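Read the structure below first, then the notes.
Removed: one protein chain of the complex. Kept in place: all other protein chains.
All chains are identified by letter, namely A and B, in their written order; residue positions are counted from 1 within each chain.
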Amino acid sequence: MKMNNSIEINKQWITDELQNSSDLTFKEVLYNGSTCMIVYFDTLVDATIINEHILRPMLDSSGGPLQSDISIIGKEESDQLDIIIHAIITGNTVIQQDGSANFLLLASELHKDRTVDVTTNERVIRGSKQAFVELFETNINLIRTYIASPKLAITYYKMGETTKSKVAVAYLKGACDQGIVDNLHQKIIEHSHEDIEVRLGFLKRVAQDDRFAFLPLMLVTERPDRVKAYLAEGKIALIVQDNADVIILPVSFWAFFQSTDDYNMSWAFGSMIRLLRFTCFLLTLVLPALYISVSTFIPYLIPTEIALTLQSSLQYIAMPPIIEILFMLLTLEIIREASIRLASPIGQTIGVVGGIILGTAVVQSNLVSTMAIIIASFTGLASFVIPYYEMNLSVRLITYPIIFSAQLFGLVGIVCCMMLFIIHLSRMKTLGSPYYQATFPFIDSMRDTLYRPPNRNLVKRSRKQPSTK
Amino acid sequence: MRKITFLFLCLLLLPGCWDQSLIKDLKMVDVIGVEQLEDSKEIKLSMVTSNIQEANQGGGRPQNQYFEDINKDIYTAAHDIELQMAGKINLIEDRLFLFNKSFAKNDLGEQVSFVGKIPSSPLVAKAALFDGDIAKLLQMKELGNTTVSEYLIRLLDQATEQSSAPKVLLSDLIFSKADMKQDIVLPLLEMNEQIVRLKGSSLFSAGIYSGVDLDVQQTELLLSFSGQKKRPLMYSQIHKQSIVFIVKKIERQMRIQVDRGGKLHVELPLRMLVQLGSNGDLNGPVSTAELHNFERLLSEDYTNKAEKIMHSLQGANCDFLGIGQHVYAHHPKLWASLNWREQYPKIAIVPKVKISIVDTGTYDNTSEL
Partner (left out) sequence: MTVIGTMNIREHITPRQLFVIVFVLQLGIQMFMLPYGKSWSTGLENMLIILSAALVSQLLLVLLWVFGARGYRMNLYTWLTSRLSRVVSVTILFLLAIYFACSALVDTLYLTNTVRIWVLSTTPSFVLLVVFIAIGAYGAGSSLQSIANISQTVIFAIAIIGVLLIILIMREWDLKMILPIWHVGEHNVISVWLRCCSAFTAFELLLYAFPLLNKNDRRKGLIAVTWANWLSALLYLMGTAVSFLLYTTEQMHSITNPLFFAMKKLHNGLIQGIDMIAICLWILVLLIRTMMCLFMAAKAIDHLSRQEQHKHELWSWIVAGCCLIPGYFVTKHEWIDQLVGYRLNTTLILMGLMTIVFFAAYKRGTAARGTG
């Protein structure tokens, strides 16, 4: 809608449009003889900018046009109501000179900046410790400073019908497959009109090609150095407004077992730790189910001594093994969830209460066998070794179907479930490229997936993207 | 469509849980004893189950429980025992089968073969003969500090480890019946005044006990011929001096010659490299000449012993060394014309033991003494 020439009418329109908010401020200033209306949210703007760069130049004016008097870089003109309203709510100051329908939009938002901080979720022992912050521009600034390359392309998008959140797509031209970039562009455009708050979880829909995906399809990181490494590898980074995390796309399954630490250490240690992570991943998936299949089906697998010990530990337990395991895993989930949400000093007591008191009491009251506790706590510990929270969550979820099928068919059930898991993995695609690439028998595809190669081999690592055809 | 399929699958799985048997309901049978009663046609089946008491608090006390039943065959007896048990009978963890001699004289493999047909069969359990009352042995429940089952299994393990007894699994026993070219030898245990010990081994012919036994020393020598590359401790009596030596290495061969009449002549050269442990009364340093003398005497002595063993083997019609297999492998035409079971006792088997003393120093393996 086009604005009116009259200040009064415009004022009425803007007030109506912005729900008569109390923090909406109208100021009328006499400028070179004509009245000017200045509109802004006083909660959103930086008062010094208005005083120093808007009001003072206007009052000191020597008669030039308003546009040239005001010394702010972010200057735009518009006479469309929706644009003006959007400008006001994003912290701009708008000025109308009486008699003209044109509004001057001036960037004057208050930057509530948080200093670049130390990483909290993805801690490493060696290397960079900087983390992203909530501020969009600061994050892009970090990426730009980490990669001072003219090839770094950054494109802005606005997503969400009402929220209009800013999303930036960053990639290295040349390193990145243009097909994937175009694909992502398409998808963002497709989804940008959906009226959903732009959160990281929502963006998942951008990354995934299939309907369900039980595993994380995008890597969320708070570490600029990791973003740098992935950009150099030819991946795309998505920076979302108000998020202290950056999304990496498209990632493969194996990326979730890599950590920056691997590359800061000698390759042997790096490989060992990576194998450890993968083993822990498998253990988390299978261990509870194995326990159930051994203790619920005829114990083919284990030799007599272990069978006797297992039997003895289960002797007075009323619950069947599956209930035991589910109960213990539930307890584990509760402790985990509780300790995340609680303030950190109390969080420590949760560990004590949950781990020691509950554990001992449960065993002494013959509710759960010692073996089940060992299995559950081992599974819990193993799941923490996986360096990404999203992967950790997925694994915890996938454990349950395997547990149930182990209850039904024992070892065969576990095998069938693993087969389904492998099929699911292989069918998953992200931005047109396969998510999971089997590696095992071929050394060159095991490089930097199952093991971390020596540095000279790492340099030669192929930067080819999986084909998108 | 997918949802419907999924729901259908879920429906199918609802009645679920067919093969389950909770481990706590199982009675883990550890040792099974089968005896043929002398005066009747019935057999006596005795079972020892193991469990550990109070292990949920850490530690734990292993225990044996004893069950027995007299019935016309193993299967029905096992079924009857199940009725006495407070729990489900489970054979998968069984570690030892004991048979008495008169039972073994029957078609042993056939009688136990039903065990091999169920998937949860203890085919890797050891098998042994027991000379005496198995029920009485198993009823003791404890021997020394350990349970009977633990004791017997350790005893056999140790014996096979030292190659004083052949390692025979139940599956070998079951399949031995169908094997025409090679026979098995079972370890033989006995109880003497509350002490269970290895007595030697029993020779089987086509899966049936032949009634011939070898003592421990003979078994060790026989096992050397069969190629068990362990280091048994052996001793010999020469001119009333007992000589102890440790076998370091065994080189064995099997040479089969067929003469024009189709007669088989089997030569079994065996070379043992040994370490002299104790040279009896002749303490102190040993001269080279004496060593050579020892070697000669020992070789002669052992060749004699080996001849005796071969005689017993042929007498029992037990082709433990797989000579039949060898004939089949290298002279298939001859094999086809032979009736091996008839021919085997008649062929000439000539063992030749040659002992070389390679070392006279201190024991390097005193633990085996």
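Quick note on the criterion: a residue touches a chain if its C-beta (ideal position, glycine included) is under 8 Å from a C-beta of that chain, and two chains touch if they have at least 3 such contacts.
Just so it is clear, the model here is predicted, and its values are computed rather than measured.
The residue touching the chain not shown here, chosen from A:Met1, A:Ala47, A:Met419 or A:Ile443, is A:Met419.
Note on the undisplayed chain: of the listed residues B:Ile70, B:Met140 or B:Met180, the one touching it is B:Met180. Checked against the hidden chain, the listed residues B:Lys24, B:Lys44 or B:His326 yield one contact partner: B:His326. Interface residues of chain B facing the missing partner chain: 1-2, 5, 9, 12-13, 18-19, 118-120, 123-124, 169, 171, 175, 178-182, 322, 325-326, 328-330, 332-333, 336.
Of the residues in chain A, those that touch the hidden partner chain are 300-304, 409-412, 414-416, 418-420, 422-423, 426-427, 434, 436-442, 469.
Keep in mind that, in the parts below, only the chains that are shown with their structure count from here on.
Separating the centre of chain A from that of chain B, both taken as means of CA atoms, is a distance of 64 Å. Across the complex, chain B is touched by residues 294-300, 303-304, 307-317, 320-321, 363, 366, 369-370, 407-410 of chain A.
For chain B in complex with chain A, the residues that touch the partner chain are 13, 16-17, 19-24, 26, 28, 30, 50-56, 60, 62, 90, 92-93, 95, 120.
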